[in-house]
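With one protein chain withheld, the remaining protein chains of the complex are depicted in position.
By written order: A and B. Residues from 1 in each chain.
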Amino acid sequence: MKLSEIARRTECQITGNPDVEISRVAGIDEAGPGDITFVSNRKYISRIKHTRASAIILGLDMPEASIPTLRTSNPYLAFARALNLFYVPPVPAPGLHPTASISDSAKIGENASIGAFVVVGRECVIGANAALHPHVVLYPRVQLGDNVVLHAHVVIREDCRIGNRVTVQSGAVIGSDGFGFAPAEDGTYHKIAQSGRVLVEDDVAIGANTTIDRAAVGDTIVRRGVKLDNLVQIGHGSQIGENSVLAAQVGVAGSTRIGQNVRAGGQVGFAGHLEVGDGAVVTAQSGTSHDIPAGAVVSGSPAIDNAAWLRSVATFPKLSNMLQRIRDLEKQLARLGAKNLGRFEK
Amino acid sequence: MKLSEIARRTECQITGNPDVEISRVAGIDEAGPGDITFVSNRKYISRIKHTRASAIILGLDMPEASIPTLRTSNPYLAFARALNLFYVPPVPAPGLHPTASISDSAKIGENASIGAFVVVGRECVIGANAALHPHVVLYPRVQLGDNVVLHAHVVIREDCRIGNRVTVQSGAVIGSDGFGFAPAEDGTYHKIAQSGRVLVEDDVAIGANTTIDRAAVGDTIVRRGVKLDNLVQIGHGSQIGENSVLAAQVGVAGSTRIGQNVRAGGQVGFAGHLEVGDGAVVTAQSGTSHDIPAGAVVSGSPAIDNAAWLRSVATFPKLSNMLQRIRDLEKQLARLGAKNLGRFEK
Partner (left out) sequence: MKLSEIARRTECQITGNPDVEISRVAGIDEAGPGDITFVSNRKYISRIKHTRASAIILGLDMPEASIPTLRTSNPYLAFARALNLFYVPPVPAPGLHPTASISDSAKIGENASIGAFVVVGRECVIGANAALHPHVVLYPRVQLGDNVVLHAHVVIREDCRIGNRVTVQSGAVIGSDGFGFAPAEDGTYHKIAQSGRVLVEDDVAIGANTTIDRAAVGDTIVRRGVKLDNLVQIGHGSQIGENSVLAAQVGVAGSTRIGQNVRAGGQVGFAGHLEVGDGAVVTAQSGTSHDIPAGAVVSGSPAIDNAAWLRSVATFPKLSNMLQRIRDLEKQLARLGAKNLGRFEK
């Protein structure tokens, strides 16, 4: 593909030879002749002059390169678009694989690709252009929107609803029973039936081996545009607001409501029955035990204001030294007090 | 179903019209005509008067409602029982699905439902009323008790034993190889065969994508009544005592013995070779590096007494301020000491 065509389709300004032929997108270090590369992180500016790529995508504020260049205010987005020009995602062969076990009462949309050993339960509805990779299991009455991609070994339990353009990575489980048990007086627990559903809205991405539980009553809801990384746990009855992003191994306990455009780093834990305001940021490994106001940036376990946390963790390594200094102060003060007393009050 | 019938079967006292027809259990906010709802958490008392439900389950200490009411000392348990009156759990079609791959040497109990593409290995024994959802894999010589439910994609490795009334959510792996490697002198590791078994006793619940490892020698044991949430890791040779409850993403390293009725919050880590006493509580995200006495409540990483931890984390945000105050004290004391010296000892 000519560089000029890439420029047009990624909405970039071009400098240098527009007729360079590009056949691949590659990282700044790996790129060679025929490749287009990119730099969006200022940390890697020094590598621009050493790249062997045939062209580069750069932000408006980046220095000049000696190779043909595409300029844009959002180089990461342009890189993403360029990748899509060359990348062919894996799809199961079109049509229904002969080994798939599909209920007669299921409705399958146009152009669906359903892979080997897929199970589609009673009364499921699958939208157009669905790609169900091998070994996907849909329990009864699941509804999938259009252009859904479910990778191998995804399980979606009965009655759950998945919107349009949702992608689910392998091994994710949607609609597993919530962790609800009523304690009896003898120390045992009585399982509470989990009769609710999981609703996943449009444009959601769900990572590998992530689990999203259904609730006893009412719905667990993942709103439009949410991105969940791998091994994330969403507890029963929780809601994740639009365009929120949870990194790998985050856990959300039950009945918590996370607002829009919230970001949580890896291994964060949200306690149950909380409200997390829009735009809040929770840094990696933090644990929230209280409501988080909109726009707050919090850190630590339990999470506190990020600026206070940064000051405290910078001081933390001095803790035993601080205790020693307190002891020294106490001794000195005792001596000084005694001396004063001795001199003046004896 | 008439309210009087629900009262009878949930062991509640009834006030108001006993003939109200109820067709569903719903949350306090979602409930409408024909629904019964409940409040067990005092936080939600104010919502009782606004509910549109036709009846409500309340604790003995709760205020009066204007709708027919079921009273009980354990409203959460009554709610659980009420749910079970209406909820129909998903089951695979009865009998053996024609696509299932079942060894001739396996023994299948009465009324078993075995779903599509299930694999039952050599010499497996499956109890009565088992429900094996699609894609379950039993390696050779697995034994399942009666009334076991294995959701889609559960794997149980060779020789493991599962008791009666055990439910396993999708994607859980029982009996994977323990993480045992002997270091060699050249920095490489020699894999240690994991020849032990996993024993899961009666009435255990195991969450989605949870993993329970077998040991090199001896058994990993999950005792009667244990509840494990999603994405939990149980290391090789550990034991989890009766009726203990581990929330999502908890990790238990190898050879640790957790007592009865222990509770661990989300993302807790237990180090290996520990003893955790009966009734201990470990709050979310804590990490135990030492034995925990029976009945202790511990928090933090490393975990300490919860009361001490609460005081310390309340002070933690003031840490850099404390350091500054120590410095100020040192300066003042130096000045004061110098002044005293200056006046009296020069």
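Throughout what follows, contacts are C-beta pairs under 8 Å (C-beta built on N, C-alpha and C of every residue); 3 or more make two chains touch, one makes a residue touch a chain.
Source: prediction; values computed, not measured.
Q: Quick one: say which of B:1, B:14, B:85 or B:192 touches the chain that got left out.
A: B:192
Q: For the chain that got dropped from the picture, name the residues of subunit A it touches.
A: Residues 25-27, 29-30, 43, 74, 76-77, 79-81, 83-84, 86-87, 89-90, 97, 99, 115-117, 133-135, 151-153, 167, 169-171, 203, 205, 207-209, 225, 227, 229-231, 242-243, 245, 247-249, 260-261, 266-267, 284-285, 301, 313, 316-320, 322-323, 326, 329-330, 333, 336-337, 340, 344 of subunit A touch the chain absent from view.
Q: List the subunit B residues touching the unshown chain?
A: These residues of subunit B touch the chain that is not shown: 99, 101, 117, 119, 135, 137, 139-140, 153, 155, 157-158, 171, 173, 176-177, 179-185, 187-193, 195, 209, 211, 213, 216-218, 231, 233, 235, 237, 249, 251, 253, 267, 269, 271, 273, 287, 289, 300-302, 304-305, 308-309, 311-312, 314-316, 318-319, 322, 325-326, 329, 332-333, 336, 339-340, 343.
In the analysis below, only the chains that are shown with their structure count from here on.
Q: Between subunit A and subunit B, tell me the centre distance in angstrom, where each centre is the average of that chain's C-alpha atoms.
A: Computed from C-alpha means, the inter-chain centre distance equals 24 Å.
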